[in-house]
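For this view, one protein chain was removed and the others were kept in their places.
Chain nomenclature is as follows: A, B, C and D, assigned in order of appearance, with residue numbering initiated at 1 for each chain independently.
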Amino acid sequence: MNWAPAFLSNPERFMAFSRWAAPMFGVIAAILAAVGLYLGFTAPEDYQQGQTVRIMFIHVPAAYMASFVYVCLGGASFLSLIFRHALADAAAQAAAPLGAGFTLLALVTGALWGRPMWGAFWVWDARLTSVLVLFLLYVAYIALRASMDDEVKAARAGAILALVGAINLPIVHYSVDWWNTLHQGASVFKRGGSSLAPVFLQPLLIMALAYTSAFGSLWLVGIRGEVWRRRAEAAALRAARS
Amino acid sequence: MRRRATLFKRLGDSVIEQLLLRGCAIRRGGRLLFEGVDLSLRRGEACALTGPNGSGKTSLLRAVAGLVRLEAGEVAFGDLDSAEARGEGLHFVGHADGLKSSRTAREELAFWTRWGGGTDGAVREAAEALDLVRLLDLEVRRLSAGQRRRLALSRLLAAPRALWLLDEPLSPLDARWREGFGVLMARHLESGGMILAAVHDPLPVAAKSLEIIG
Amino acid sequence: MRRRATLFKRLGDSVIEQLLLRGCAIRRGGRLLFEGVDLSLRRGEACALTGPNGSGKTSLLRAVAGLVRLEAGEVAFGDLDSAEARGEGLHFVGHADGLKSSRTAREELAFWTRWGGGTDGAVREAAEALDLVRLLDLEVRRLSAGQRRRLALSRLLAAPRALWLLDEPLSPLDARWREGFGVLMARHLESGGMILAAVHDPLPVAAKSLEIIG
Amino acid sequence: MSRLSALLVRETALAWGRGGGPLVTVGFYAGVATLLPLAIGPEPERLAAIAPGAAWVALALASLLSLDRLFERDYEDGALDLLTLSPTPLELTCFLKCLGQWLATGAPLALAAPIAAIALGAKPDLAPLIFACALLGGLAFAFTGGIGAALSLGARRGGLLTAVIVLPLFVPPVIFGGGALDAFASGLPWSSGLALLGAYAAMSVAIGPLAMAAACRNALS
Partner (left out) sequence: MSRLSALLVRETALAWGRGGGPLVTVGFYAGVATLLPLAIGPEPERLAAIAPGAAWVALALASLLSLDRLFERDYEDGALDLLTLSPTPLELTCFLKCLGQWLATGAPLALAAPIAAIALGAKPDLAPLIFACALLGGLAFAFTGGIGAALSLGARRGGLLTAVIVLPLFVPPVIFGGGALDAFASGLPWSSGLALLGAYAAMSVAIGPLAMAAACRNALS
């Protein structure tokens, strides 16, 4: 994957690539989501959870995306901090609201699932809390950027925050191991194979892929919008000066 | 002469021999303030930086100090590494003087002297040279504008450094102190220092002049 | 002349006819700064307050504005009640300019205009008179020293008042604006205003002078 | 009137800036309310028992956090001089400053308080009472807090000095409000607590500006 940032670091090349890649990912996401949801809803009821097991197909991929998008945000921030690359910064800026959205989705679906499973919408266990913290971090990132007028400064300040906040990622992931919590431990990706029945595992993996490519599509669209906005601003400045 | 010998003694190892600006340009808030600014300043020379309000004098001084990024061009400090030159070779006195209004003048002067690498003896001498001794135990917020500026300028003497970057150093000083500080500047130049000062009135020492056209 | 007619229109009811200081003395931090200061200023007159650093110019201006207590003597504003005169009859522009660095110039100017009783039209005219229009949408912290001072001075025009108390108003202004502000001061005097300004350089208008000996 | 409304708008905007708008305010509240269960442990019964009280203390602390610069900035940058030089009495000016503070931070926090309490496990039917308490309490906090902020102007120890002056003044409203919430939760009559809270808020609104104006005049001269 090392070539990808290098290849895409040229804005022209990036715009050319994303012009067709964004819709393509979108179509892939739609197809996968249709298949995944179909399989998910035709899967048998769980003997313990009944119908509510189907929330899993929405919840688990969203929870996984919450962390994954943060990894993307952190990576883009790192590149923008080290190489002062405007495109990397646009990528970071575009990732944050998407990440906040996925995290919110995970929180809401988790809460809806928690009501039948644990008898409460919300409990203060380590995993839930660390996901809430992840959400707060996304909010802090957005708030920090929004409150700085100077684009360059906002970019660097945001990048520093994103990298510092990455501390939370291992906590999100290992929280279920470090504390005995109500929340499910790792069962999909686990040493010694998945403990999930294949009827549930297949749609789950398909949905995860669907979420990922939906994110890919939205992310590219967001970056393109950001690039355009900056170009328009630069043009306006030039016009004002001449 | 005795005072001069101690105040302007050896400038240490990090002596800037020459300040050289080549083709400097600065952009603030999306607007190019100026471009193509050149300057060469050798030991013993002073330069008055002039130009209308908003032309970028302060920005240029800050760029020399490394606090603002240049859009183009470069700043060189003889053959010294610029991080070292900025760390140990220059003093910067701007509008914002870095003095905490709730601390006493003595605490502030002592700290900044230490920070610049000076000694306790230097604190006393600097305070004497700028006639601050009587005021040292007042909180900074109680000082008058001119007294406060003198306190800020006393840092220049407390730790000897080759290059002084001054942003309108004279403005709140009274006639006597304009002259008095002129004498101190002249001594600094004589002992091999350099001065780059943004001003609206002529400097009280012989100086080149660099005009920035906004 | 059209501009003058609008900027320096009727000064309202609380017009100070005369500023009278009689035997004023001020004590700061246990020390008597000066005593026996007398002054009479009538409409159309300006006075330059001079004196060495720390002699008490700023303190005297603040005492006239009622912000500092007099040790002895009194300040009278013609036959106006002094609370009323201070509330509606005078402007005070000091070193600390009361501008919030995180707000835009427009927000600040608009607020202080309203606070002084001016109108939106006055905001525009004051900004034009001090050539601030282009800068109005910048945050105050981004203004250069001279631009910021012009913003502080623009309050004088935005709400017309008889007596201007100015503390070193000219110092960060460039040559052009010293002259420009001189013109504005002259207009204010012409239309019946009064100016009391602490300065180290001569004022750019014909003025009495009051020297404080520290 | 236009002068006063301009001041109120400015103060609200500045407090909003200090406080950072609704997103930030509410985010802060959520954060504070999050820390408590983390420190205490997640057992739902324990949490539900302290939920309204915790939301209530968080409100007091959030008010405290945003208070200490209510006057200090204006004092240091000279704006307080200019605010004093006006036909508007300084008491009214102080009143409007505190009101702006409350509009920008107290009111959004009052909206967030019931939500936080319910998230911590409080019963939903407590929500209106929590909201009322937070609204009145916020008023009391803003006006008593302003006294502390004004008193510590120019003191060598600003910052937490405000807190120390202010905390004793915060205690009565916290007791009244906490008492009302506790009584409601246990099915006891709760209106007297709320009435006391209202009385305290009214008193702070009445007395606070006088004290603040006196403290400001003293600091300036």
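The rule is short, and it goes like this: contacts are C-beta pairs under 8 Å (C-beta built on N, C-alpha and C of every residue); 3 or more make two chains touch, one makes a residue touch a chain.
Note that this is a predicted model, so its numbers are computed, not measured.
J.: Would you mind spotting which of D:Tyr75, D:Phe143, D:Phe170 or D:Trp190 touches the chain that isn't drawn?
T.: D:Phe170
J.: Who touches the missing chain here, B:Leu20, B:Val68 or B:Ala186?
T.: B:Val68
J.: Taking the full complex into account, find the residue in D:Thr12, D:Thr34 or D:Ser204 that is in contact with the omitted chain.
T.: Result: among the candidates, D:Thr34 touches the missing chain.
J.: Hey, which of A:Ser18, A:Gln93 or A:Thr129 is the one touching the hidden chain?
T.: Only one of A:Ser18, A:Gln93 or A:Thr129 touches the chain omitted from view, namely A:Thr129.
J.: If I consider the whole complex, including the chain that's not displayed, which of A:Met24, A:Leu37 or A:Leu144 touches that chain?
T.: Considering all chains, including the one not shown, the answer is A:Leu144.
J.: Which parts of subunit D are in contact with the chain that was left out?
T.: Residues of subunit D in contact with the hidden chain: 17-21, 24-25, 27-28, 31-32, 34-36, 38-41, 46, 49-50, 52-54, 56-57, 60-61, 64-66, 69, 156-161, 163-164, 167-168, 170-171, 174-175, 177-179, 181-182.
J.: Just the residue numbers, please: which parts of subunit A touch the chain that's not shown?
T.: Given the touch definition above, subunit A has residues 81, 126, 129-130, 133-134, 136-137, 139-140, 143-144, 147-150, 153, 156-157, 160-161, 163-165, 167-168, 171, 178-179 touching the missing chain.
J.: By the contact definition given up top, give the residues of subunit B that touch the hidden chain.
T.: Residues touching the hidden chain, for subunit B, are 62, 65-69, 84, 86-88, 90, 92, 94-100, 102-103, 107, 110-112, 114-117.
Everything below uses one rule, namely that only the chains that are shown with their structure count from here on.
J.: Determine which of the two chain pairs, A-D or C-D, is joined by the larger number of C-beta pairs in contact.
T.: Looking at A-D and C-D side by side, C-D shows more C-beta contacts.
J.: So the centre of each chain is just the mean of its C-alpha atoms; given that, what is the distance between subunit B and subunit C in Å?
T.: Distance between chain centres, rounded to whole Å: 31 Å.
J.: State, to the nearest whole Å, the distance from the C-alpha centre of subunit C to the C-alpha centre of subunit D.
T.: Once rounded, the distance between the two centres reads 37 Å.
J.: Using the touch definition from the top, which residues of subunit C touch two or more other chains?
T.: If we look for residues of subunit C contacting two or more partner chains, we find 95.
J.: Two-or-more-chain contact residues of subunit D, please, as numbers and ranges.
T.: Those would be 76.
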